[in-house]
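What follows is a structure written as structure tokens; I'll ask about it next.
Of the protein chains in this complex, one is absent; all others appear in place.
Think of it as A and B in the order they're written, each chain with its own count starting at 1.
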Amino acid sequence: MSSLQDKLNERLEPKLQDTVAIIDGILGNSSDLHRREFNLCGHPDYPGIVWFLEGMADTSIIDSILMALMVSARELNVEPAELANSEELRTRMMVNASVKNCETIGDGIAAILAGDSLVVIQGVDRAVIVCAKGIKERSVEEPSSENNVRGPRDGFNENMRTNTASVRRRIKDPLLRFEALTIGTRSRTDVNIAYIRDLAKEELVEEVRKRLERIQIDAILESGYIEELIEDSPYSPFNTVQSTERPDKVASSLLEGRVAIFIDNTPVVLVVPTFFWQFIQAPDDYYNNYWVGSFFRIVRYIAFLISLLLPSVYVMIVSFHQEMIPTSLALTIASGREIVPFPVLLEALIMELAFELMREAGLRMPKPIGQAVSIVGSLIIGQAAVQAGLVSPFMVIVVAITGIASFAIPSYSSSLALRICRFPLLLASGLFGLLGFAVVFFVLLLHALSIRSFGEPYLAPASPYRPWDQRDMLLRVPFWMMDRRPEFAMDGRRMGDRQKPNTPKEEQK
Amino acid sequence: MTKTRISNGMFIAMLINLCFVKSIGVTQGVLARSVGQDMWIATLLGTIQGIGVIYLTYLVIRKMPDKNIMEIGESLLGGWFGRAIGLIVFVFFAAGIGPLMLTFVYHLQEYFLPEAPRVLFVAAAMAVGMVGCYYGLEVMARIALVGILFIFLLNALIVVGSVDEFDIRNLLPVLESGFPRTLAASIHLDSDWALSTMLAALIYPAAKDFRQRGALLGIVAIAASGLLIIIWSLLEGAVLSAEVTSQYTLSCMKLARNAHIGHFLQRYEMIMISLYSIPMLFEVMICLYGATLGAAKLCGLKTNTRTVLPAGIVLGVFGYWIVEDHFVALYYLERIWPWIALPIAVGLPVTMLIVQALFGGRKT
Partner (left out) sequence: MIRVMLSALLLGGVVALAASCMGLRQINELAIVSAVGLELGEKPGTVRVSVQIIRPADARGQTGAPAGGTGEPVYSVRAEGKSIFDAIRNLGRFTSRRVYWSHNFVIVMQEKYARKGIKEMVDFFTRNHELRMDTWVAVTPDSPEELISTITGLEVVPGEAVDKLFYNNDVAGHALGSNMMNLEEAMLSGSAQPVLAKIQLQPRGISNKKPGARASINQVELAGAAAFRGDRMVGWLSPKETRGVMFFLEKLESGIEVVDCPNGGGVLTMEFKNARLRVVPSYRNGKPEFTLRLRADADMVESGCDGALGEIRDEARSKLEEELASSLRGALNKAQKTYRSDFLKLGDTFRNKYPSEWRTLRHRWNETLSEAETEVKVKVVIKSAVVKAERTNRP
């Protein structure tokens, strides 16, 4: 509404009654909007009002504002006439940590809605906004979807400032910058872009900024909205933006030269650019010994291959190419399938559907029942289905192993992407055998190779091959070997020379 | 036209992929029919010839490092010459789809899916090729790297599975058929690297270090493919014996079927075929790409996007006609294709060199 817009752009008048009328007109009569009248220095000629939203503002800060303006002013014997300038007010009287001048009504309204408090005093030329946010937030807890055995356990929570502080405490570099944006016309969600200035490429930061500013939407409720609006390949199921709940992951990404996007009201932080292989890395790899880390990383690569390929290969071999199975295994499979009435492809689809149903049900159920459902579902229903002759026991094993393998991938959202890719592969191998499998695999490969994530090819460093970046892909080489940053960072040097530890030489007596 | 940049490794990988797949498939059988157990010597001789021709190709492009062979022709003698070269390129790749389709279809269909209609294979391969051409050269070059990895794995698997049966007596005596006949037989291998050199003629300018090391890149590519193919020649000669190899259309499948690891994994040729099918599809895709480039030049278009669909259909129909009848396919492979491939692959660089020498100074 243009009149609202015009009103919001108007300057705040020093006349209190007019200001009250305007603000009441815009904000209406919400029951959580409070107006506290007071007199500056106790002088009746200088009435003032503090606006704040109950529940969003911390009332102790409101108390301190009032204390400063009413009591301390009088005790210090300050004349209210001296405080006609808001600048004077701000620098001489207000004791709060963050105080800003307020130019337009729009700024004032926005401040109130954000949980700050607006102080308007008769006779003072501008209003003053005091940062008084005191929303009750969840305490810092372990992130639920990214577990680790060794390492820090603090996760992000819904307050963006707490999140940025978690990262700030890990990187005390003066060049770590947080740029603020507001996205969403009605939600006005705060968004911060984080980067380290001499490590992240200027063009990358510029690109991120440009894409975020391009967004025109009414509300941003979660990082997923932003992710879908800025990603490179909107049609692809692959994630080109990494999302995480762990501050140590964000800190390490920033140190590699990436850019992080913090969004208020969600504990999930976005990191760009992304490589596909990152989704198979886990923080544990880095905190444990490199032998252990490399071994488990290889296990996870195998899990990735299994979750993508195993059902398709099984269906293909059992339906079309039975000669490939070693004979004793073929007999076992055949004996299990003797009484199953469905063809293998249908059996596979039924079992996959059942598994997905169980997973979804386990998620949606209230906690106490959720445990029972998953145990009942997996063990008993699977066994009962086999006994009833609906599915063969081999199929149950294949689907179970596939499911477990897909959960072994640390990044939950990319395992979902893999799960989606699995179905066309399954259908093609079940309908066309090796031809279908080869063709769909090839097309998937073509697609994955063509995606870019904010300018970086998605499957780097495997293809295009970057020899220096191989050190962290398949194996986790020791830290004394990782002396350079990845190629997309600006400054490559990160370690001193000869960092490999040696046993100290014998002291000369 | 080629403004994209591909790395050196990708360039080499593309050439190797293009040469390797068909060579181990059908060419070894053809060689065995001509010269018995000296297949590997014929392969070696063919590789040496290939190195010579790729160097010639390099010399042609060297003068104008930003243009591919068609653009060079255009700048030397005018638009019509460029179009003529475009036509030649198109004819070459269109004719080349025959042996490639033959390899792909017979590998998959005869051994794994005998009841599937052949048109399905042709259609699937062409569809994949069109998708790849749409994605562009850079993506195709990256797939070449994956293809190279699979080729190495494939070679490792076949060596592991066949080394038990390796009998050196089957390979001796050397040069039993005499040197001239072996040299004559190497013509079949020449038609394999002809695809690689023609592709190089089109994409050489896109290689990153073309100016400093262009010759080395090409030579390394052809030599590496020759070495990889010789492994198969040696294995087929020693493990199967030359007489057996000569009996089969797809001798590499015969070798793969014989391979076994221990007592448990009796037949694992499907793993090998799965590894093999990626470079194979890549080869079909590149053949289509070359044809679209030639067609685009012929019709005077700037980019090849609009020629993808028609070229795909033409090549698909021709490919299907070739593979429909087994005997026609073999006749085309052994008698007709070498005489199309070699004159173009050797003649075109030589002609361009002569034209460059005569008219080189005139236009930039």
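Please note the rule applied: contacts are C-beta pairs under 8 Å (C-beta built on N, C-alpha and C of every residue); 3 or more make two chains touch, one makes a residue touch a chain.
Predicted, not measured: the structure shown is a model, and the values here were computed from it.
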item: Touching residue (missing chain; options B:131, B:187 or B:235); value: B:131
item: Residue among A:8, A:135 or A:334 touching the omitted chain; value: A:334
item: Candidates A:25, A:343, A:455 or A:492 - the one touching the absent chain; value: A:343
item: Given A:182, A:265 or A:319, the one touching the chain that is not displayed; value: A:319
item: Absent-chain interface as seen on subunit A, which is shown; value: 318-320, 322-323, 327, 330-340, 343-344, 386-389, 392-393, 431-433
item: In subunit B, positions touching the absent partner; value: 110-111, 113-117, 119-120, 123-124, 126-128, 130-131, 133-134, 165, 169-170, 172-173, 176, 240-241, 243-244, 247, 257-258, 260, 263, 266-267, 305, 308-309
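Basically, only the chains that are shown with their structure count from here on.
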item: Geometric centre distance via CA averages, subunit B-subunit A, whole Å; value: 47
item: Subunit B-touching residues of subunit A, taken from the complex the two chains share; value: 317, 320-321, 323-324, 326-327, 432-435, 437-439, 441-443, 445-446, 449-450, 457, 459, 462-465
item: Residues on subunit B engaged by subunit A in the complex (per definition of touch); value: 7, 9-10, 108, 112-113, 116, 120-121, 124-125, 127-128, 131-132, 135-136, 139, 142-143, 145-146, 264-270, 273-274, 277-278, 281
